[in-house]
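What you see is the complex with one protein chain gone and the rest in place.
Order of writing sets the chain letters: A, B and C. Residues in each chain are counted from 1.
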Amino acid sequence: MSSLGPILQATNVHKRYGATVALDEVSFSLYPGEVCGLLGENGAGKSTLVKILSGIVVPDAGQIVIDGRAYRPHNIIEARARGVSTAFQELSLIPTLSVAANLFLPRPKVNVIGLVTMRAIEEETETMLKEYGVSGVSPSTLVGDLSLGLRQRIEIVRAMLCRPRLLLLDEPTAAIADREWLFSLIDSFLAGGTAILYITHRLDEVRRLCKRCVILRNGKKVLDAALEGITDDQIFTNMAGRSVVEAYPVRESNIDEFAPPVLAAHQLSAAGVNDITFDLRRGEILGIAALEGQGQSSLFRALAGLERLKAGSIEVNGKPVRLRSPHTARDAGIVLVPEERKSEGIFNDLSTAANISIPIINQAARFNFIQTGKERQIVERAAALVDLNNRFLRPNINALSGGNQQKTILARSLLANAKCLLLFDPTRGVDVGTKHIIYQVIRNFAREGGAVFFFSTELDELVHLCDRSLVMYRNTIVAEVRKEELTPHLLLSLAAGHKIDADGTT
Amino acid sequence: MNQTSRDRRRPLPSSLFAALLYVVMFVIYSINAPSAITLLGITDLLNNTIVLAIAAAGLTLVILAAELDLSSVGVIAVSNVIVATVSTKIPAGPFVSLLLVCSVGLLVGLINGWLVAFLGLQSLACTLGTMIMCQGVALVILDAPGGEVAAFIMNRLTDTVFGIIPVAGVILAAVVSGWLLLRRTRLGIAIYAVGTDAVASHLTGINVKRTKLGVFGLAGIAYGLAGYMLSAQTGTGDPRVSNSFLLYVFAAVAIGGTSLGGGRGGVIGGVIGAGILTVMQKLLFAVGVADFYTNIFSGLIMVVAILFGNLSAILTLRQRVPLIRRPNREYSVH
Amino acid sequence: MDNTQSRTVSFTMLAVRPETITAVLVLLATVVMMLAMKALNPTFGSMGQIAAILTTSIFLVIASYGQGLVILLGGIDLSIGVVMSIAGMIIAGLTNGSNEALVWAIPVTLLSCFAIGLVNGLGVAFLKVPPFIMTLAVATAAFGVALGVTAGSSQRTVAPALQLLMSAQICGIPIPVLLIVCFFAAGSLLQSRTAEGRKLYAIGSSIAAARIVGLPIEALTVAAYGVSGLCASLAGMLLAGYSSGATLDMGDPFLMPSIAAVVIGGASVTGGKGIYFGTFAGAIFLSALSTIITVLSLSQGWRNIIQGGIIIIALILQTKQWYLQKMANRRLTGQGLANRALSQTSKV
Partner (left out) sequence: MKKFQWLSLIAVGCVLMLVRGQLYAQGGQKYKVFLDMSYSGNIWQAAAANGIKALAATPPYDKLIEFKTIISGTDVQKQISDIQSMIAAGANAIIIYPLSPSALNRVIQQATSRKVLVFTYDSTVTEPSAYNVSNITARYGANTAQWMVNQLGGKGEIIFNHGVAGTAVTKTYDEQAYHIFHKYPGIKIVGDFYGNWNDAISEAEVSKILAAHPNVDGIWTVDGTYGSLQAVIKNRPNRLVVIAGQSNNGYRLMMADPAMQTKGLKGISSSAGPAVGGYAFKVMMEVLLGKKKLTGHNIEYPLPWVEAKDLKVCDGERFENGCNVFPEGKVPPLFLDTSLDPNFLPELTLDAVQTGNPTPGATIQPLSEVKYADNLPGINCQDCKAPSDALEPNLVTPIPVPQ
């Protein structure tokens, strides 16, 4: 492919925020018809690079050339005009607008008198969605009514719609469970000679898609090479600047078979889930495998006391409880680590420390007056559990990376002396190092007799961490797989709704 | 943004509930005051409604874009005194003064927009500033009630066309249809987008700043128009438009079912809201509520109206995907 | 494990909360304003005048505290003006010129206004009525009731002790000034140092997260509006004492300023940000401004124009300061640059 000239050639791209160098003299090029993986931990500069390429951020120095012409966009429109389009990690969709309206933002087609003809673009959307294999979405639904996964698909489709020369995919599979959909789309795209820059944390995807990968660390390019001939270990070493093996912690399960289950549901039904029955014992890690929008998030919310039950019952330690609110759930020792970190996880305006201590702040207070020293002790103890550097405790939490924010939320959950953690995809958009820590936290928690209810979009995690895994399909549990039988393939096929004969399923 | 969709699971437009409430109130009113359904009665009612309605229409735009605007009172005062001082003095006064007030409104609106969008000031605070300034300007132009409004404005705009349709009704219809068009333009869609999620809008390539600027500008024009219509009502200039009016403009928008958090609702709701607040006075009078009881009932009706509007949300929230709620809006003033 | 460890991180800016910087800036602005005035008109800015400014600022200082708490939750309280008036009417009506009566009259007044606040809170928290409407409606209705009961103006005399309180001095310092100091201390402690205060910030910052963490959102919301009612009633009683009489419209001039004070003080109307020090500074700023406006012999029109202009200028200065603070936060760590860059582009 090097015979063809590069589509994009970036030389010495440089960007600094205040005193921080986000991108340091980064140079690389992309060739027609190739998928180039862009790897790096959070804060390595990936997002900054994406934003520069898509015209949101203007670099301080360096030049970018596309198809031989200098490229210096000042907004998305200009970028698109040069054939660069992006599917963003933090989805750029408007919940209150219909799918159709979203697909054609910011400049939907207008008729002679400058009016947007909804029917026309909805019809067009209809065909587009078919063409791109997105099913079960009416063009007129509000994006807000769609599941996260569907929203991500729409985001991707929108980026592809304008047939770009250069396509940027930033964590495109963060919320998508069946990735083959995306992979096939990408393959079909490459035929057209488009170059794709593929940002992800998931190595297997890189291996599956890319010939070449670029690795950033602390804003510098540390590796730019063809993938064959590089071991995973090398890649991680380059990303983290040290050797990390993405080994799942080996653990012998120590489930307490005798004590009554920490959490048990009987024919539980609520908005978005029906007839759920399972029990979860001390020391057990129970996984949930499901494609997006199969009711898992509703189930989690129901267990956390965020949804009213329509039917069925929940037992904690053998005693039936009514979880009217998350508050009562917490009192019962059930703590949720929510799906939407930004809106439901963190308190944007508070310091990291305050974010951790908030649920038990009264313990740090005498006569309701907070004793800073005591609070610090508590917080630092919790931070240690999740290996969160004390340096990050004082600043505002939104100055932290996704990974560290997730650690903060875990620390908070552990503080509220939880008996049972409900983890909803805790490793989404989190770098390898943090993932590793999260695994350890989960394991330790279980070893000390806690119970974990664990949903992940990464089947490997379920396979390696869980003692059992339930599979949800169409808002209910369709199968239960024992540890010995756990394989990604089995989980996926079950989650996709295929009936599996005998082996494993109960 | 219900109009972009014919989807069944969508919450019914809460403006619809407001409309329902309006009908109920009007019926009770007309039962108690037969003159209500005479042409004169209707004309009077519309004339009383229109100022608030147009102002509310303007404010709705701003609120849809998740901003606040207190400047309405100031702009109305300024344009009122302008009309009162100019419309009789110069040739073609009515039309010239109309242009004048619209451009003054536009100017103030653009200043607001600039302060909010480009300097990043909090809209509530800086529009409070512009409001005070505008009231000052009004006092400078006219230091006491007086001046006169061209007879043409006074008579034509408060009258009926062909003796059957109240002019105020025609103007309201114009405002509403103007909105129906705007709603379908790129700007219209951008307003909802920005109001819902400014960051995402920016990522999709919508020019957030310019959208907000435009919104404030349009709102300013609306306030100017409202002031013009007020002059038509009063036939005189009065530099003092009370702040109670300001609060009622907001009440009208909220009662019309526009979420004060932005992104949800529409101008029609605001107009209906204004209608409700106006017919409320008439209704209370007609059923014999007088003296201080009026205040008590007004307060009550406002809350009931809101709860009534909330029905739509309540009815539909049940089957909506829970994750999509935008809870951090729940208590926001916006 | 953190790739940012290598980076040099400056904590200097973080030692102080950004809101504190705002507050200090606002106070500075006040001083500058006064000095400028003094330059124009030497007789201005005597000790006595400053005392007068502080004395008359007490109503705003107290009323805006409650407003601040409510705005911290992303709400707003439009009933403050009316509640102030009602408090004045009640205290005058109950004491009717006798100091003995104060002992029980004050609690009664506080309680009844607290009740009005609670109604606001309940409506907002449970009926989910937008604060704007709820408080406006309650204000309208409460005014109606008061009107019915009192026929417009209190026909009683305010207890002399209350009047004395507002006029007397202790070793040269007017008592109101001392009151302001105490109130300020207590207020900021309660807001910034207590567990419940911390929870208010959390709720204002993100209701969704607060619910998942299990904070008592409804209870605290109701409480905040209740406190707002309390503050308004305190301010109202003092106002009645100050003007030795109560009318049902005497509180109205304080509504808009109470909001302005909070926002000028650096709070965000969407909640989660702002400290009482800021609000306090805002209140002082506004009453100093009004004095200056008085001293300028101008027609009311020009006075308004100048007043509005100065408010806007103050706000502009404030945002510039936020900008500085952003830089500081960035300096802290390169992480989260993306959302930062975004939030900036979208905010501005």
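The rule is simple: a contact is a pair of C-beta atoms (placed from the backbone, for glycine too) under 8 Å apart; a residue touches a chain by one contact, two chains touch by 3 or more.
Keep in mind that this is a model prediction, so the values were computed, not measured.
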Chains on display which the left-out chain touches in the complete complex: B, C
Contacting the left-out chain in the complete assembly, out of C:Ser64, C:Thr270, C:Thr291 or C:Gln318: C:Thr291
On chain B, residues whose C-beta touches the chain left out of the figure: 21, 24, 28, 31-33, 35-36, 41, 44, 48, 51-52, 138-139, 142-146, 148, 154, 158, 230, 233-236, 238-240, 242, 244-245, 278, 281-283, 285-292, 294-295, 300, 304, 307-308, 311, 314-315
Positions on chain C contacted by the hidden chain, ascending: 41, 43-46, 48-53, 55-56, 85, 92, 97, 143, 147, 151-158, 167, 239, 242-245, 247-250, 253, 291, 294-295, 297, 299-301
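In this section, only the chains that are shown with their structure count from here on.
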Rounded Å distance between chain A and chain B, as computed from the means of their C-alpha atoms: 42
Whole-Å separation of chain centres (CA-atom averages), chain B against chain C: 28
Residues of chain C touching at least two other chains: 205-206, 208, 211, 339, 342-343, 345
Shared interface positions of chain A, touching two or more other chains: 56, 90, 306, 340, 343
Chain C - residues contacting chain B, complex: 71, 73-76, 78, 123-124, 127-134, 136-145, 147-148, 205-208, 211, 221, 256, 259-260, 263-264, 268-271, 299-309, 311-312, 315-316, 319, 322, 339, 342-343, 345-348
Touch list for chain A against partner chain C, complex: 17-22, 41-44, 47-48, 51, 56-57, 90, 217-219, 240-241, 304, 306, 325-327, 329-330, 336, 338, 340, 343-350, 354, 358-359, 361-362, 364-365, 368-370, 387, 389, 391-392, 394-396, 398-401, 404, 412, 433-434, 437
Residue ranges of chain C touching chain A (in the complex, touch as defined): 1-11, 14, 189, 193-196, 198-199, 201-202, 204-206, 208-216, 272-273, 327-343, 345
